[in-house]
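Only a single protein chain was left out; the remaining protein chains are all shown in position.
To keep things simple, chains are lettered A, B and C as they appear, and every chain counts its residues starting from 1.
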Amino acid sequence: MKKIKVGVLGATGMVGQRFIELLHNHPWFEISEVGASERSAGKRYDEAVEGRWKADTPIPEGIADLELKLCKPDLDCKLVFGAMDRSIAGPIEEEFASSGYAVVTNSKNHRMVDDVPLLIPEVNSEHLEILKKQKERFGDGLIVTNPNCSTIGMVLALAPLHEQFGLSKIMVTTMQAVSGAGYPGVPSLDVLDNVLPNIGGEEEKMETESLKILGNLENNQFSNAKIKISADCNRVAVKDGHLESISIELNEKATREQLVESFRNFNPLKELNLPTAPNPPIVLRDEEDRPQPRQDRNEGNGMAAVIGRVRECNVLDWKLNALSHNTIRGAAGASILNAELLKAKGYLK
Amino acid sequence: MKKIKVGVLGATGMVGQRFIELLHNHPWFEISEVGASERSAGKRYDEAVEGRWKADTPIPEGIADLELKLCKPDLDCKLVFGAMDRSIAGPIEEEFASSGYAVVTNSKNHRMVDDVPLLIPEVNSEHLEILKKQKERFGDGLIVTNPNCSTIGMVLALAPLHEQFGLSKIMVTTMQAVSGAGYPGVPSLDVLDNVLPNIGGEEEKMETESLKILGNLENNQFSNAKIKISADCNRVAVKDGHLESISIELNEKATREQLVESFRNFNPLKELNLPTAPNPPIVLRDEEDRPQPRQDRNEGNGMAAVIGRVRECNVLDWKLNALSHNTIRGAAGASILNAELLKAKGYLK
Amino acid sequence: MKKIKVGVLGATGMVGQRFIELLHNHPWFEISEVGASERSAGKRYDEAVEGRWKADTPIPEGIADLELKLCKPDLDCKLVFGAMDRSIAGPIEEEFASSGYAVVTNSKNHRMVDDVPLLIPEVNSEHLEILKKQKERFGDGLIVTNPNCSTIGMVLALAPLHEQFGLSKIMVTTMQAVSGAGYPGVPSLDVLDNVLPNIGGEEEKMETESLKILGNLENNQFSNAKIKISADCNRVAVKDGHLESISIELNEKATREQLVESFRNFNPLKELNLPTAPNPPIVLRDEEDRPQPRQDRNEGNGMAAVIGRVRECNVLDWKLNALSHNTIRGAAGASILNAELLKAKGYLK
Partner (left out) sequence: MKKIKVGVLGATGMVGQRFIELLHNHPWFEISEVGASERSAGKRYDEAVEGRWKADTPIPEGIADLELKLCKPDLDCKLVFGAMDRSIAGPIEEEFASSGYAVVTNSKNHRMVDDVPLLIPEVNSEHLEILKKQKERFGDGLIVTNPNCSTIGMVLALAPLHEQFGLSKIMVTTMQAVSGAGYPGVPSLDVLDNVLPNIGGEEEKMETESLKILGNLENNQFSNAKIKISADCNRVAVKDGHLESISIELNEKATREQLVESFRNFNPLKELNLPTAPNPPIVLRDEEDRPQPRQDRNEGNGMAAVIGRVRECNVLDWKLNALSHNTIRGAAGASILNAELLKAKGYLK
């Protein structure tokens, strides 16, 4: 199979770097273009990120010497991954879609737009139906988004329970990694011997994005899931991996055994054999002290949700702790899995 | 006024060190005795803690050269502060009380015992009435306990609301400092670039101790408060200061202004002028990013509860973040304030 | 005694904040003016630093509501402390000096200038003689500087040895705190689970500033000390306190006892009773595991150099470890002590 040429828009930032890392040696996609702002355009990729490449592995050969282009729809590829800052991503992504590109983006700008799927492949792949409506705007182009990093971990972890028993209430407190804020991002003076008790806009994202993802699509219209969600988001001194303390109430009562079975049976993408899909997508740990960010974030190559401490809650029904890798499952990996689903479902020509 | 001679049992551990630090230059108390295990008894205090003194200030003069004694009730003092490990504290504390000593302890052993007050002076000073019943066991001696460090911060922060509106449900997720586990305590490999999603026994303490403290004492009998409490406890890379993400439901509905007023008016110990009592006991911050452990833990000399981000909750009624210093307000300082209340109320002869 | 009115230029940055903290309740000085850039001028101090006040204690009353002024020489004070960024400090400081102000600055701009003392009061107070020459430029005004934070700790620690035995070679490796880079300063992604093996310009400062401080002033001319200095500077995950691993060669051989005696006898400012002068300026620890940043940085209210592990070196003569608080002894406190010396020596009218 000939690989599909892809571009990465915003390729020099933290999420852009993850795209580079994860797309390197991808069996279906190959990076032909890297896009950046005017400040970096024209430079070699490795020059532009010098001193700012924060991955644990070196810049892949074949990428290091690519020339950065402006984020204009004249790139030699048919699919672009979006890692641009939200301050600029909106109109650029629309311009690419209007020009016939498939835009698969991590940026927040189009997540809550009426004709745009907010996609987690294991959870709401049927939402891709909305792309029919999107055709009215973009013709051959399209925009598909993935949720915020803290949302994606929570929703993936709870999806099997919602499917089987119905969620009615979610209370969540996050302990989020610093990489989620990009680079330079969180000053060391803010998290050294400290916790920041707020992350601007994050709680609202968790409380709203989740409802769209878990909601229904009928007659080309999204309707929110009927779940009450309350979120508190904190920044801790962890490099990667968002840990979430979650309590839930279910519509239909269940035993702990039923919950466990529900988690263990959940693998809706199994038959599709998508290269980036974790198998299984949810890893349930039995130990009393798991999941932990440093030890569990790479589960499923950083694409799995790891959960543990499933136990009764005195206020709602159940409590559990969930972990997911914020820049892989929660950002670049999420978009790549979305693109793989698009390919498998025939949305990429 | 002549100072009251006091002893510190378990004086070499982390909490014992805090007792030493906080009692140094205390206007009412002076340390005459320091007690330790057989391994350390007979040594000078500074020799016994060499390499293990973890305070930011040096060992106070006058303490450094004290000889450590065994924890036997033949010490030259009338009040002993308890900082012993729970594996040994129980019978030793009873032995001291039976011998006529006032035992004011941070150890957990007697917290839930029928005739022992579990005391936060600003919250349930009326529980000292139970000491009448305790006389049957101990005669002139007595035992008074303070709650667990994570419990004390939460209960102090919520006390004004419970008093005025009545709490019916509490959901809490903690991010706790490593000093709470003593020394050597938490291995660096466990919290460097990591969070531990469980602290053995801590959740149960929060869920049970709170009910006794906020409950009633009638006819020499404690009855639990009727509150549903659900706790999730985590260890983060912070030296001192437990941060808590709290959601609550109230019996009587209230506006945000009423809550704020309730917090601001709360100062029940004001007239007593206890040396260690924070004034005010609750500090309400308006900023969107407070309280923070490193920046707010020393508020009120480490004795205040600092709260912030009071806002509506989509699942229960209200959300807020609370912070308190775990080894001061949550341990040694709590006991010292308890002792001051005992003195002010005439329980120390 | 009526207090001397002082201003702080660059009052909102990290070093500026330390000036505010340390000058609050100073027995000789009182802050009458706070200066800042155009962006902040006109605002109240507390508004301008909101979310950026990084001290462990709140903004002092009396300062919080001061109005920030532009850094122009029309301030109501006779002495200004300099905490401005080096990109702008140079001409502004000269303007103040030319207008008759005493400028006591932590900024690097004038440190190596021919007629400016680079002062550590315990080490080279005789360098103040150069102020006579400075009069030619500034008349009644003056500029006095203190060294870089890493230099000051090293030179103070080694000064008694240089005085008594003569230093010929110094090899130093630093492990420096993040507060030295200001706020936002060092990104958390750079020091979490990491060390940065270089700090731009720092090594050169240590290698050059030290030679001026330890050099001679004769006939209004500075001549460098004849010492070979080689420095390697690293950034570690510590909030405050620079730790330095030092090896030295002496001109005159000495025994370990002589070195220890030299350190212990060193207290040249004792008779002056300067309020900020640490007494003693050098604290020698005997333990095998000291000094440590978190535990020793506040020695002498953050103004002492703490040294330990004095031992033979296989390559040069002696090795030792030294620690000093980088934003107190190494910045704001250094300037304040300089101002106190100026006052005591009659240089402030």
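Note that in this section a contact is a pair of C-beta atoms (placed from the backbone, for glycine too) under 8 Å apart; a residue touches a chain by one contact, two chains touch by 3 or more.
Keep in mind that this is a model prediction, so the values were computed, not measured.
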With respect to the chain omitted from the figure, which of C:123, C:170 or C:339 is a touching residue? C:170
Of the residues A:93, A:115 or A:193, which one touches the chain left out of the display? A:193
Which one touches the absent chain: C:98, C:164 or C:245? C:245
Considering the complete complex, of C:25, C:198 or C:216, the missing chain is touched by C:198
Using the touch rule from the top, list residues of chain A that touch the missing partner. 50-51, 54-57, 192-193, 239, 287, 289, 294-295, 298
Interface residues of chain B toward the undisplayed chain are 54, 178-179, 183-193, 237-239
Those residues of chain C that touch the unshown chain are 169-171, 173, 175, 192-198, 200, 207, 228-230, 232, 234, 236-239, 243, 245, 247, 288-295, 308-309, 313-316, 319, 321
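Criterion: only the chains that are shown with their structure count from here on.
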If I list every residue number at the interface of chain A and chain C, are over half of them used by both copies, so same, or under half, so different? same
Centre to centre, by mean C-alpha position, how many angstrom separate chain B and chain C? 40
Intercentroid distance (Cα basis), chain B paired with chain A, Å: 42
The positions of chain C in contact with two or more other chains are 54, 192-193, 239
